[in-house]
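Yeah, one chain of the complex is gone here, protein chain that is, but the others are all in their spots.
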Amino acid sequence: MAGSSFGTAFRITTWGETHGAGVGVVIDGCPAGMELCEEDIQKYLDRRKPGQSRYTTQRKEGDQVEILSGVFEGKTTGTPISLIVRNHDQRSRDYSNIQDVYRPGHADYTYDAKYGFRDYRGGGRSSGRETIGRVAAGAVAAKVLQELGIHILTYAKAIAGIEISEDSFDEKEIGQNPFYMPDHGAAEKVREYADRMIKEMDSVGGVIECVIEGVRPGIGDPVFDKLDAELAKAVMSIGAVKGFEIGDGFRAASSRGSENNDEFMMQDGKVIKKTNHAGGILGGISDGSTIIFRSAVKPTPSIARGQQTVSRDGEDVEIHIKGRHDPMIVPRAVVVVESMAAITLLNGILKNLGATMDQVKKLYR
Amino acid sequence: MAGSSFGTAFRITTWGETHGAGVGVVIDGCPAGMELCEEDIQKYLDRRKPGQSRYTTQRKEGDQVEILSGVFEGKTTGTPISLIVRNHDQRSRDYSNIQDVYRPGHADYTYDAKYGFRDYRGGGRSSGRETIGRVAAGAVAAKVLQELGIHILTYAKAIAGIEISEDSFDEKEIGQNPFYMPDHGAAEKVREYADRMIKEMDSVGGVIECVIEGVRPGIGDPVFDKLDAELAKAVMSIGAVKGFEIGDGFRAASSRGSENNDEFMMQDGKVIKKTNHAGGILGGISDGSTIIFRSAVKPTPSIARGQQTVSRDGEDVEIHIKGRHDPMIVPRAVVVVESMAAITLLNGILKNLGATMDQVKKLYR
Amino acid sequence: MAGSSFGTAFRITTWGETHGAGVGVVIDGCPAGMELCEEDIQKYLDRRKPGQSRYTTQRKEGDQVEILSGVFEGKTTGTPISLIVRNHDQRSRDYSNIQDVYRPGHADYTYDAKYGFRDYRGGGRSSGRETIGRVAAGAVAAKVLQELGIHILTYAKAIAGIEISEDSFDEKEIGQNPFYMPDHGAAEKVREYADRMIKEMDSVGGVIECVIEGVRPGIGDPVFDKLDAELAKAVMSIGAVKGFEIGDGFRAASSRGSENNDEFMMQDGKVIKKTNHAGGILGGISDGSTIIFRSAVKPTPSIARGQQTVSRDGEDVEIHIKGRHDPMIVPRAVVVVESMAAITLLNGILKNLGATMDQVKKLYR
Partner (left out) sequence: MAGSSFGTAFRITTWGETHGAGVGVVIDGCPAGMELCEEDIQKYLDRRKPGQSRYTTQRKEGDQVEILSGVFEGKTTGTPISLIVRNHDQRSRDYSNIQDVYRPGHADYTYDAKYGFRDYRGGGRSSGRETIGRVAAGAVAAKVLQELGIHILTYAKAIAGIEISEDSFDEKEIGQNPFYMPDHGAAEKVREYADRMIKEMDSVGGVIECVIEGVRPGIGDPVFDKLDAELAKAVMSIGAVKGFEIGDGFRAASSRGSENNDEFMMQDGKVIKKTNHAGGILGGISDGSTIIFRSAVKPTPSIARGQQTVSRDGEDVEIHIKGRHDPMIVPRAVVVVESMAAITLLNGILKNLGATMDQVKKLYR
């Protein structure tokens, strides 16, 4: 069992490595009858592309998605949607000095331990390019969610410890700076710091925040398939993510019950909460308020300065990782986090349609 | 699909509510031929019991586990192991004033939204008693892991913001104080703070840390079933957990690549890492070093002081939650976190036995 | 992975052996809000009980089901329903001479090969008692289906090669003879033959037919989860079943396209078929007509006459299987086939509720 599928009612299976023919995904379970075209998916992939700034990679990747199946006369048929993005500009020669060594912070060593050998070409299956399948599928999921009135907003909350401020929060800023930060001032500070990092041949990490509006109460399963547990798995499965928290998250660990509880009240005949320390999910089920979570992204491991490591033959060596790599990956991970959130949420909605006899009768007849 | 199962190769299905006949779990996929008896499981359940101190609940719960199937002549048969713990001392009368209101911080409202009505008796399926099945299964999983040389240590790293200190770390202290803290000094500070909380009719949260030794490199799947992603889901599925991080976790978000990378070196012919910022998992696969993660536990929502909420009929009301409940749940959640870690890890090992042709041939013939 | 679960949206997990404490099942995914009590389930179990005639076993089994969870104030809660039937009258002494030998036609040898040893007490997990969990769950599934207007009728179509005749078909006869045959004349012939078999210490097999009315068109998934493929797996998983066919089944193999195709026509504004060679399923999806399938049941392997076999130590031996066993199992398998059909069909309905955007919007809002 190789873990390349995610979801049950809305299931995605990704495939592809950096230097194979391409990467892609098969989406099974997308409801029939929704309009879908390459452009819907391409705009998500474009948010992922490196080369958007000098702060992310200079590798040129002309990733064009092609829909191979599952769409007829512009609408989803309900049958599997197969998407492919062919690989083009992946220069093999950049990676020759790492063929037989284990790069610190990368999965080279662990893949070897598991499989006996690995595809050394640029990280193989563990590379960032694997995220293309996730983002393509996320684009499809996001479109279905929009039809249901659900919207997701994702951005960098902090990079290199420099945080956005609530007072300066401006959604329109997100697309205006290379860091996807909704705060012009913070983005400028990050720009300065990033310039220094590039000089010092180092890298930085950050925190990505995701805000989901429009989810009605009742989505999620109690016990093991709690909606926040599934979001945690989905987001933690993205390479370089080392933490996940929802609502107040780790801050809740040092608060008091009287402060942390969200009290309920009536407003216009609807139940709402006065606060949202829970982050929109209670007992694993959505409560109707905004779902908000954060993920911690470690600094990208590939840095140009020298590092100590070992070779496949068991010798201590020093390596310098040449080639083109990102001094920070947070900006391009933003759309990946958003995609995983969309996929998880749609899966949660689709597998919960028959929770009560009334719902079943409503749809069965 | 109601999400009451966890795992694939080692799968557990829990059942039971607070005031039904009992709670239990069915374990499918436990390898045959291991010695197992009620005592192996009981000692884990006893770590979960409330009434261990005045800081956890005074409810007396004589939880005795009974093995109903799956064991013959003292050994596992490979067939499903069904475990039951009968419910005894759950006084219905304690809950009458909450029958028609939504308690803040609890899943009452969300259950209602999902199912149309809920079992109001003490939280039904969302209550802490549901964890009995998890812990019973965790005991079985932990025993299999011990046979493979894997050991798990879990404790409270912080309560109410009071952290243990590395200098005073003492494993033997864990069983000596009611908080499962491996630091006598910190435990005393917590004791003082907890006494104050009880007076103020409030509650506190904390952080639970879990350390796993002995996992060989290569366990876990790349992409979606990464070992850390599955641990995240497993632990986040525990009620009251609002965050998960592995290795440096959220601290990695503000560190630099040169600081965060774990360099490799040879020692006695084996590959080891100089540091362990990664927390034992790289690219979703174990790297042979200690696996270490933390979970954030929110303050228990049931507090005696008045709270604003709404009734099922849509009226604003104030409630006081009477009855016996925990001023802190971190201590009793420790063994639940350990159980989920054991179950997840064993599931990861069992479903990865045939990753290479050599492994398959070794076992098939 | 031990294969003790069936289904995804409506999932059942059975447990228990002949001589353990009991047998049972956990049902996950039953929609909330349906009335359910022990009697609903007991009446199904009673159809399964041996001792109903001299033609089925004289073992007395007082199987009383107990609902341990998942029902509150007489209605399903949507949380797992745990059912148990305690074991009583299973005399160990009947099986002592088979402890170390492999009974022909039974799973003794194959279990040993798989697990290294087996629970010899009356077949362990492979015994007929394992079907109790299936039937109990089937009773619950059947009740949900009835609420949706779906009804299942199951009976013995043939025993020992003696077939019922269409002209004499009488549904009321099913409960009037020990063979569950809807044909009085055929039942009498079977009675004579069965008497002879008992004298000759031999056993007979038969064919069970299952007729399902009221399934609307559109249930089932194309490709791998075709409704007939899932029914095949469900029914073939019953011990002693060696064949499955739907509609004309194997007769279709020697017919012509012009004979086998079911032509469509309009009737009262609805699409119906003139014939039903397909058996109600086309392309794996229900077509609105009666679903009809058959399963072949082999003769019960436990016979009193001497048989050649080998012992665990690798010696050729002759055995005589003493104790109480069925000269025919077809009659008691009838309700097991019906139960698996109900479970499969309900699972198919529940996991297909969101096949189109219209359905999803209808239920989501």
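For reference, chains read A, B and C in written order, and residue numbers begin at 1 within each chain.
The rule is short, and it goes like this: a residue touches a chain if its C-beta (ideal position, glycine included) is under 8 Å from a C-beta of that chain, and two chains touch if they have at least 3 such contacts.
Keep in mind the model is a prediction, meaning the values are calculated, not measured.
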Open item on the list: Which candidate, C:Asp183, C:Asp287 or C:Glu338, sits in contact with the chain we can't see?
Closed with: C:Asp287
TODO: Would you indicate which residue among B:Pro222, B:Gly284, B:Pro299 or B:Pro327 is in contact with the undisplayed chain?
DONE: B:Pro222
- [ ] State which residues belonging to chain B touch the missing partner chain.
- [x] 8-9, 31-34, 76, 78-79, 144, 147-149, 216, 222, 349-351, 353-365
Task: Interface with the unshown chain - residue positions in chain A - done: 1-5, 8-9, 11, 13-17, 20-24, 26, 28-30, 32-33, 66-72, 75, 77-82, 84, 114-119, 121, 124-125, 350-351
- [ ] Name, in rising order, the residues on chain C that touch the hidden chain in the full complex.
- [x] 1-6, 8-9, 14, 102, 104-107, 109-111, 113-116, 125-126, 130, 158, 160-161, 197, 202-207, 216-226, 228-230, 232-234, 236-237, 239, 242-250, 252-266, 269, 271, 274, 277-279, 281-288, 296-303, 305, 307-310, 314-316, 351-352, 355-356, 358
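Note that in this section only the chains that are shown with their structure count from here on.
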- [ ] Tell me, please, which chain's centre (mean of its C-alpha atoms) is farthest from the centre of chain C?
- [x] A
TODO: Please report how many Å separate the Cα centroid of chain A from that of chain C, as a whole number.
DONE: 45
Task: Distance from the mean Cα position of chain C to that of chain B, given in whole angstrom - done: 38
Open item on the list: Just the number, please: Cα centre separation of chain A and chain B in whole Å.
Closed with: 26
Open item on the list: If I count partner chains per residue in chain C, which residues reach a count of at least 2?
Closed with: 8-9, 32-33, 78-79, 350-351
